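Have a look at the structure below, then the notes.
Removed from the display is one protein chain of the complex; every other protein chain stays in position.
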Amino acid sequence: MKNSFGPGALALLNEIKTKYPTGRAAIMPALYVAQEEFGWLMPEALEAVADCLELPEMTVRSTATFYSMYRHRKAGRNVIRICTNVSCMVLGARTLKGVLEGLYGVAPGGVSPDGRFSLEIADCIGACGSGPAMLVNDDLHTGLDAKKIIEVLENYK
Amino acid sequence: MTRYLLDVVENRSIGEYERAGGYQGLGKALSMEPGQVIEEVKKSGLRGRGGAGFPTGMKWMFAAGDPKSPKYIACNADEGEPGTFKDKAILDENPHLLIEGMAIAGHALKAELGYIYLRGEYLKEKDILETAISQARASGYLGENIMGSGKRFDVHVHLGAGAYICGEETALIDSLEGKRGQPRLKPPFPVNSGLWGSPTIVNNVETLANLPFIVREGAGRYVRIGDPGCPGNKLFPVSGHVERPGVYELPMGTTLREIIYEHAGGIKNGKTLKAVIPGGISAPVLPPGLIDCPMDFVSVQKQGSMLGSGGVMVFDEDTCIVRVAHRALEFFERESCGKCTPCREGTGWLRGILERIETRQGREGDIRLLEDVSKNITGNTFCPLGDGAAAAVLGFLMHFREEFAEHIKNGCPFGPDDLNPYHYNPVQP
Partner (left out) sequence: MISITINGKKINIEGPSTILEAAKKNGIDIPVLCHHPALELWGGCRMCLVEIEKMPRLQTSCTVPVADGMTVYTETPRVVAARKAMLEFLLINHPLQCPTCDKAGECALQDLTVRYGAVAGRFEEGKRTFPENVDDPIVVRNMERCIMCTRCVRMCDGVQGAFAIGVVGRGARSHVEPFSGGRYNCEYCGNCLNVCPVGAIMSRLHRYTYRPWQMDKTVRTICPFCGVGCTLSLEIRGDAIQKVSPAFGTGVNNGLLCGRGMFGYGYVGSPERLKTPLLRKNGKLEPASWDEALALAASRLLEIKNRYGGQAIGGIAGSRCTNEENYAFQKFLRAGFGSNNIDSVARLGLLHAQNLLEGVFGQGAAANVIQGIPRSDAVLIAACDPTRTNPVMGLQVRAAAKAGKKVVTIGHAQGLNRHRTHSLPAAFGTEGIALAGLLRELLRTKKFLPGENPELEAAIRGFELPELEEVEMLTGVPPAVITGAASALKDAATSSIIAGRELAASMDARRNFMLLAAIGYILNSRFFLISENPNEQGLIDMGCAPDILPGGRPLTLQTFRERCEQEWGGKLNPEPGLTLMEMFEQAGDTVRAMYIMGENPAFNLPGRKKVKEALGKLDFLVVQDIFMTETASLADIVLPSKAWSEKEGTYTNLEKRVQRLRKALEKDKNQESGMEDWRILAGIGKRAGLNNMSYAASSDIIGEIARVSPLHTGLGLEDLEEDGMMWPYKGKPLRMGGRVPPLPSLRAMASSLDAARVVLEKTLFHSGTLSRHSGALLDIMSGPEARMSPETAGQLGIPEGGKVKISTADGEMVLKAQIEKGLPAGAVFAGNNFGEAGSLGLFGYHLEPESKTPVLTVSDLKIALFEGHIP
């Protein structure tokens, strides 16, 4: 097997397992750990999760592919998740997409040529009251417009 | 008016929370028999704040009446309904309120473990909750011997990963069990067979956050707040074209007009109101003529919509309703879990028709077709998601039919089109 968890991740996984009565219930948090560890959920990452939780590989994959926050292909160094749902849309979210395309050459679902950003379209990130909004990695940014989004993103290298 | 959900404490520290009366409700609950706590909740008339408005006391009674053990408390913090961000406000500003509410539920149900199913995007809230949980453990409100009562209760946070359907209670349970988050057959209901087959109550964050007040102040006081048929305060998250978007804690039954014009500061930039969605995107849209409707479960339903999560989405005169409808259906298509035929296939079809109407390729008969497809979905789906999608479309058609007809005839009248339909990053690899 090409990928396996490092000691830090293993410690985390062991702690996660204690929270649930079954190994299967730990799939979702374990997938986050794997995503963090390997960057995205390549087959080896899914195998590593399956191995660690003693579950069939297919079970892990089937669960993983149901959820949109797990990455199933290589991601950029920074992951932008921009909300374009109604509340953000009516406040101009869709124009932001054009900005990103123009400036960084990154289209929804893709990675910028320099590998700096990947762009995902999110369906509401719970920031409707202060849209347009986006998550960059784990950080929430709100009240975006064409100018502000560039300012924000310049902090992510 | 009394506010007991938000604005109670200055910061999130447990000390502040305690000084403001926090955890007294739990203390009182622990001095009561579990059955008495349930009785009190029943008397309070509390109805679930997750959308369906099911009487909380009754749900608890069913779960308590099931002889199986262990029992679990699952807090629904998935908050996936677009236009809704009220649970987030509680988590941001008052996390101990939720923890106390869960501990009360734990005592009432004789459960020893609770999970908070937190929507995946709420990473900041995950940290807040985990900090609050460890504070509560350190202060003896959670753990082996809570408040010296000899009772055990603990809470874990389970992070979702981007699936709206996991807000549906049985899908939430499957998801927590590590499965694909698809709704389960009912019966058996979660109160009898939920997490790992054990009796489980699933309650919304806001619902659980009502409990400390109810127990501490008594059901008698609680029923005097809000609407007599549906007491208590309700959180209204307001978004869209308003001057002061945000979350407002108001008595149940406050009118939409008051929410929009008094609390949220009216329509942005002095424009006029065109439409309002009163309860998150699954709730059918209402025209300005109906905004005197009191916001409670019964009244909103009478107007052909629903209170849902209470997420108020406000649209001004320059909003293209077709575009809103199209965006809503993009959401439903993407979020359909795929289990049942009408939702899996129908939401995409509706989105496709709306897309062509919005991009000047609409045809005669498209409105009829939209209605027809929506009606074929309605009532035939496995869970309410598909119904919600169809209801949303029918709502837009009911109040804005001319706008659709106009689009079909002459294209979108709202100036240059920035629609440029994108392709989602597919959920699958």
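Note that the chains take the letters A and B in the order they are written out, and that residue 1 is the start of every chain.
Following the convention adopted for this analysis, a residue touches a chain if its C-beta (ideal position, glycine included) is under 8 Å from a C-beta of that chain, and two chains touch if they have at least 3 such contacts.
Bear in mind that the values here come from a model prediction, so they are computed numbers and not experimental data.
Taking every chain of the complex into account, the omitted one touches A, B. For the chain missing from the display, the contacting residue among A:66, A:104 or A:117 is A:66, taking the whole complex into account.
Taking the whole complex into account, chain A touches the unshown chain at residues 43, 46, 51, 56-59, 61-62, 65-68.
On the side of chain B, the interface with the absent chain consists of residues 163, 180, 185, 333-342, 344-349, 352, 369, 376, 379-382, 426-429, using the contact rule stated above.
Operating definition for what follows: only the chains that are shown with their structure count from here on.
Chain A and chain B, compared by their mean Cα positions, are separated by 23 Å.
Across the interface of their complex, chain B is touched by residues 19-29, 31-32, 41, 62-63, 65-70, 72-73, 81, 84-87, 89-91, 94-95, 97-98, 107-109, 120-131, 135, 138, 140 of chain A.
Contact residues of chain B toward chain A in the complex are 79-85, 88, 119-124, 156, 158-164, 175-182, 196, 237-241, 245-247, 277, 281, 311, 313, 315, 319, 323-324, 327-328, 330-331, 334-335, 337, 418-420, 422-429.
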